[in-house]
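Omission of a single protein chain aside, the complex is shown with its protein chains in their original locations.
After this line comes chain A, so read on.
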């Protein structure tokens, strides 16, 4: 083995340093997982290899054999020193912005914007499996969020059917069955959770933080990916720097080799896409622009659910886009719901007078569309201030888990859309605020204008978002209604 065969995947980030770019301190932030991963990897290597004023890569050829061997040994023995659980709980994305607060301004700007568009994140341990883990976890989490037993059954059957692929590559069932078992076990847990009305994903986090099941699921997904690539070589071969068999043997099948772009595409093509979930990557790099660069790996989702990945050189985490509604108490959401139809009130307030008899019925008049429109919400009047589809308006933030209501992660899933409107009765009892229904448009007006910002096209830049303010270096982003979102 020569240095050119170095397992670069261990410190992939180096590959991403632009030519001539040295390791400016602060270029990458002190991140508990990912940058420990590259800082460590890079510094260890650079201590050994990096001579100030010279270029690491060009110098390689002039190194003596003994030095080369030493570096080879270093690289072989390299183990990233990473802390934290394999999958973290959801946390505010402002954490990411904080990490980059003193970094390159491009990163600071992008991470601040990211904390608004994607207020929550879930950190993956940078142990070489983070990309695989992020996709696998995101897949199961989306499945849980859909709360659709049929879908779980369907997915389980689909994944089982992929055993046919494994039979061609691994050949002997007893060599892969325990990996499939671990995956099926998670399907069963999801099934039980949905049946028992459990929306909380803690059990999933636990499954992925348990070493055996986590390794087994990731291995299962790796084997499927590798089998898929071997089945469809023409789609990938041209992008590989080595024969496909060798690529699979050294980059996909072995434990703790970080996923690269081609592997990720194959994983998505072979394992995820059949679910109808979309996979989107947000690239956080120093490219031009004020926001992270999104890239959709799949066709737009057919059945709802998006696995949203944050990519930083050498590391993947999960992201959660802002809910279309503001995270507020449900009572506020009522008002918000009403705003979708504010225009007629504003203009004439006639609707209320006409329906005055209905006003006495609790729960009814909250939805001004009742009796007029079978859809959950009336179609919003064309307005520059609205972009979110009406259905989304009803989504309560996940923390207000009200089991009977179906909450889909955006975009809404067809099962939900075809389902009857969410029963209003599942919302907190009206009696307490019943009398507070201020149907008089004159009373409503101030509230309406207050709630207007959340219905702007920039719905994600909600000033109510805590993450927005937590960052000391926060700078307001000036939105112009005429700007198109990037």
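Please note the rule applied: a residue touches a chain if its C-beta (ideal position, glycine included) is under 8 Å from a C-beta of that chain, and two chains touch if they have at least 3 such contacts; residues count from 1.
Methods note: contacts and distances are computed from a predicted model.
Engineer: Can you work out the missing subunit's protein name as recorded in UniProt? Choose among "RecA family profile 1 domain-containing protein", "E2 ubiquitin-conjugating enzyme", "Ras-related protein Rab-2A" or "Trafficking protein particle complex subunit".
Structural biologist: Looking only at the record, the undisplayed chain corresponds to "E2 ubiquitin-conjugating enzyme".
Engineer: Looking at A:157, A:242 or A:255, which residue reaches the missing chain?
Structural biologist: A:255
Engineer: Have a look at A:87, A:135 or A:223 and name the one touching the chain we're not showing.
Structural biologist: Touching the chain that is not displayed is residue A:223.
Engineer: Can you say which of A:149, A:164, A:178 or A:296 touches the chain missing from this structure?
Structural biologist: A:178
Engineer: Applying the definition given at the start, please give the residues of chain A touching the unseen chain.
Structural biologist: Output for chain A: 1, 7, 76, 170, 172, 174-179, 181-182, 211-212, 215-216, 219, 223, 249-250, 253-257.
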